[in-house]
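Shown here: the complex without one of its protein chains, the others still in place.
Lettered A, B and C in written order, each chain numbered from 1.
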Amino acid sequence: MAINLSFTPPDFSDRQFTEAPPAAMAPSPASGIAPENYHATSNFPEYVKLESGEWLLAPEGRMDAVLVFKNGNLEVTEARRLSKGDLVVIGRTENGEEGIYVHDACFVETKESEDKFTFRSRGTRETPFSHSYDSLYEILKHDREHGYIVWVLGPAVAFDKDSRKAMQGLIEHGYCHALMAGNALATHDIEAAHFSTGLGQNIYSQELQPLGHYNHLDILNAVRKAGSIKKAIEELEIKDGIMYACEEKNIPYILAGSIRDDGPLPEIVSDVYQAQNVMREHARKATTVITMATQLHSIAFGNMTPSYKVLQDGTIRPVYFYIVDMSEFSADKLANRGSSQAQAILTNVQDFIVNIWNHLSSETTGG
Amino acid sequence: MAINLSFTPPDFSDRQFTEAPPAAMAPSPASGIAPENYHATSNFPEYVKLESGEWLLAPEGRMDAVLVFKNGNLEVTEARRLSKGDLVVIGRTENGEEGIYVHDACFVETKESEDKFTFRSRGTRETPFSHSYDSLYEILKHDREHGYIVWVLGPAVAFDKDSRKAMQGLIEHGYCHALMAGNALATHDIEAAHFSTGLGQNIYSQELQPLGHYNHLDILNAVRKAGSIKKAIEELEIKDGIMYACEEKNIPYILAGSIRDDGPLPEIVSDVYQAQNVMREHARKATTVITMATQLHSIAFGNMTPSYKVLQDGTIRPVYFYIVDMSEFSADKLANRGSSQAQAILTNVQDFIVNIWNHLSSETTGG
Amino acid sequence: MAINLSFTPPDFSDRQFTEAPPAAMAPSPASGIAPENYHATSNFPEYVKLESGEWLLAPEGRMDAVLVFKNGNLEVTEARRLSKGDLVVIGRTENGEEGIYVHDACFVETKESEDKFTFRSRGTRETPFSHSYDSLYEILKHDREHGYIVWVLGPAVAFDKDSRKAMQGLIEHGYCHALMAGNALATHDIEAAHFSTGLGQNIYSQELQPLGHYNHLDILNAVRKAGSIKKAIEELEIKDGIMYACEEKNIPYILAGSIRDDGPLPEIVSDVYQAQNVMREHARKATTVITMATQLHSIAFGNMTPSYKVLQDGTIRPVYFYIVDMSEFSADKLANRGSSQAQAILTNVQDFIVNIWNHLSSETTGG
Partner (left out) sequence: MAINLSFTPPDFSDRQFTEAPPAAMAPSPASGIAPENYHATSNFPEYVKLESGEWLLAPEGRMDAVLVFKNGNLEVTEARRLSKGDLVVIGRTENGEEGIYVHDACFVETKESEDKFTFRSRGTRETPFSHSYDSLYEILKHDREHGYIVWVLGPAVAFDKDSRKAMQGLIEHGYCHALMAGNALATHDIEAAHFSTGLGQNIYSQELQPLGHYNHLDILNAVRKAGSIKKAIEELEIKDGIMYACEEKNIPYILAGSIRDDGPLPEIVSDVYQAQNVMREHARKATTVITMATQLHSIAFGNMTPSYKVLQDGTIRPVYFYIVDMSEFSADKLANRGSSQAQAILTNVQDFIVNIWNHLSSETTGG
């Protein structure tokens, strides 16, 4: 099963490594500014050779960050967060030439076809997904106890009765350790709980309600008046849904603001870089990430999620990243922004989440 | 439930009808040619006033056909099938002005929003589909015994292990009375049964097999050698799949040829108008149609399917037509080609068919 | 031509209006909170009846805002910006029943087909767009002198040599009065000017450059170091592109932050509600809006753009809103979020902008 993929560390006794120079470092010239020729990180594990000859692994990698050497350790940080004088690793080669090694093939056994002519070399909506589902079931069952599962949700998850119920079930039964979303997901979910609508359309019958376009505005007004989602759930006597389940089970959620927002809800993080900072706290912990129907949040979270996780006992495991969307373009776009390890499942998220919960609920006891 | 929609006949005692003239008719001037000002049919029930004053319902309507009056009855036929001298109904008005009445609002109660401003007036992938699923379950359970369910399949249904198994289950348990498809669906399905691949890609593991692109050619060669799908199933000892289930249960299938075909399989109808003729035999009987992941076959079958069915006891019921596809464009295109009554479910057909079978199999006993 | 559509005001001598009560008003109970039964605005012109019997037009409408009565005038404001005690218009009917009139049919002459059966009732990629282009040419030529043209750009505009040049030409020749975009558009545009790449891919040859993924990070670092886009353009000696043209011609631009951003550039507005506030300053002035390849910004700006503009001489004209995108889903989504007056042109923005500029440049002299 996919989760057993074992990590193959570099063999640092190879000449490639023994003869490599230690990495150069230079101080940040000003707050938020990287020095010339700074090294930018990828999603992969990266090692830096110190003067002592030791190769140090950067923990909790992320794409497009810099490496800061501090107190004998490496920190992977966004350039905007540099302080003047921070020691930044220098060099842009990847195979030790400058003391930096990007360990890209640490998990994957490449088994590409060697035929000169093949069909179906590209993943599309016609790719068979039974195996992806089965793998994901195993991963979720494993990581429920032994990992950190992060869900990244677009608003469409809250627009359908069954999908909303499925997501609630997953949260209540331990399959979600953190939730990333925007203002719309939370608003529509609470609208659904209170009015049984999403943007005024009944989440079951598909009928547009008279004056239904007021519903989400009224919910926003009510939650803002209550002061928090938690208080609004009490005051409106809400008993179901995604946000209800998070509050009930104390699952942390981050709601990042966007320029499309109405409202917003009180919990929204309105500064986007502050939002990145708090989202990344969860990306550091993640062992499995599932993003659904949101290109904006998928790419944002994909950029900050490493492809590996160093466990407390020092072992290294892959971080699984699934993107669920209707269009090849969204999946390709994630790959084109560097998250090549992401696996795409091309379908409607309503069906996806109902499938996942149908399968897991039949195997799950208690919560 | 949708299936209980009762038919409201026109009130022929209205002045609109009593004062209408009888419809004019003119002979076809040549084989395959309609006379000037011929009337073209829609998907809706259409009535023609005879000299006697009687309003005669055209049975088994289809889009873009002509009405031929023969032996006191109306026939709805494609213009290409006219014989010289056939009496064709003349006139292009729809409310009786020329003795023709198009009864478009016979089932639907329109409940459109009257608000000047609404959200979500258009169906998209974000439309909630739980209700569509629940309705479809009821329709399929009803029509299994009391109707004629036609499935129209694109090849993607055979590319995945679970979807292929689900479709087999539906056929074996009475939920499919006729199957429309092309050469690819049947070939890939038999390839999957024999090699566990679809175009060389394993239908479960997603891996491309060495020399896998030979598999579908080998299957085509083997079936052509055997002389028929039925014989090939015996010779290759095939025990699963969509074509296997059809043969096992004597479910009729039509495989229409296209210019994309390899092979072809022996059963392919290579003349497209001959294929239309045999497909339409099933369209005439259909009470529910579900098309999956095939724009070509969806529009073809949509064009020949009436929106109503006259049952043997004379009652009239709606014909349900579902199109399942990943893109709004496909669904819109069907509507833009006249099949406005088609309901779209926007998702991956793999998930769709697995959902349908998961639900129905738990309620179905025997076969 | 579309731009001549004249505004038909309501006939306030009708009984519908004369017998209408004056609108009720209630104070905001707390900062950022609307009173019970507040009226929410649409994109359409809305009139409120005062105690005096006068019907007052709300200027500069926007979707989902509230109406505040202050100093004898109406203000259309987002609920989050209410101060405690602000007098808010109350009522949710639209035809004068509560003193509020939503004037939705003020420009449009509806000429829908009355046939019971038609093809092509929905707009798709197959809709003919020659007329849309020709109308847009006329509108842009008119509004260059007499209006306020706002462009809302996704990053794809900067990824191609010719499209980038076309956009530069439009800005330099007066066809752009304000530009709305995100961090990516500006970064990729400056990357293109300096490195001839977009995210490391050559904007002409399509080739991926060695270490090209550093280019946008290096640009971000350089602009951050320079302190502003203006200074960076000087220091890097940039002589072409979208941002260059804006700086050269003093065209205002708003760069709104998102959680996907690297960097960011110094000019980014990182608080999304602050970004909404400054974007809306331009929405109030807009007479024509063109959004390209950005669902996020299109919906955001669509929500804040009224369908009408009161000119200084008191006349009222339509605001034209075009969305250019590749997918029906994006166009439908804009409509589903309330911006039903938006016209979709379904194509690649590269071709779109090159077409526009090819046509206008041949007619334009000077700048």
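In the analysis below, a residue touches a chain if its C-beta (ideal position, glycine included) is under 8 Å from a C-beta of that chain, and two chains touch if they have at least 3 such contacts.
In this text, all values refer to a predicted model and were calculated from it rather than measured experimentally.
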### Message
Tell me which of C:213, C:260, C:297 or C:317 is the one touching the absent chain.
### Response
C:213
### Query
For the chain left off this view, which of C:198, C:241 or C:306 is in contact with it?
C:198
### Query
Out of B:286, B:300, B:324 or B:353, which touches the unshown chain?
B:300
### Query
What residue numbers in chain B mark contact with the hidden partner chain?
29-30, 32-34, 38, 40, 64, 78-80, 92, 199, 211, 213-214, 217, 220-221, 224-225, 256-264, 270-276, 279, 295-297, 299-300, 303, 326-327, 329, 336-338
### Residues of chain A in contact with the chain not shown
42-44, 63, 94, 102, 104, 115-122, 124-126, 327-329, 332-333, 335-338, 340
### Message
Give me the chain C residues in contact with the hidden chain, please.
### Response
111-115, 117-121, 125-133, 155-156, 159-163, 198-208, 210-213, 326-327, 346-348, 350-352, 354-355, 358
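We adopt the following convention: only the chains that are shown with their structure count from here on.
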#### Entry: Chain at maximum distance from chain A, centres defined as averaged CA atoms
B
### Message
How many angstrom lie between the centres of chain A and chain C, each centre taken as the mean Cα position?
### Response
31
### Summary
Per the C-alpha means, the centres of chain B and chain C lie apart by a whole-Å value of 43
### Between chain B and chain A, distance of the C-alpha-averaged centres to the nearest whole Å
42
### Summary
Where chain B touches two or more other chains simultaneously, the residues are 115, 117-121, 125-126, 327
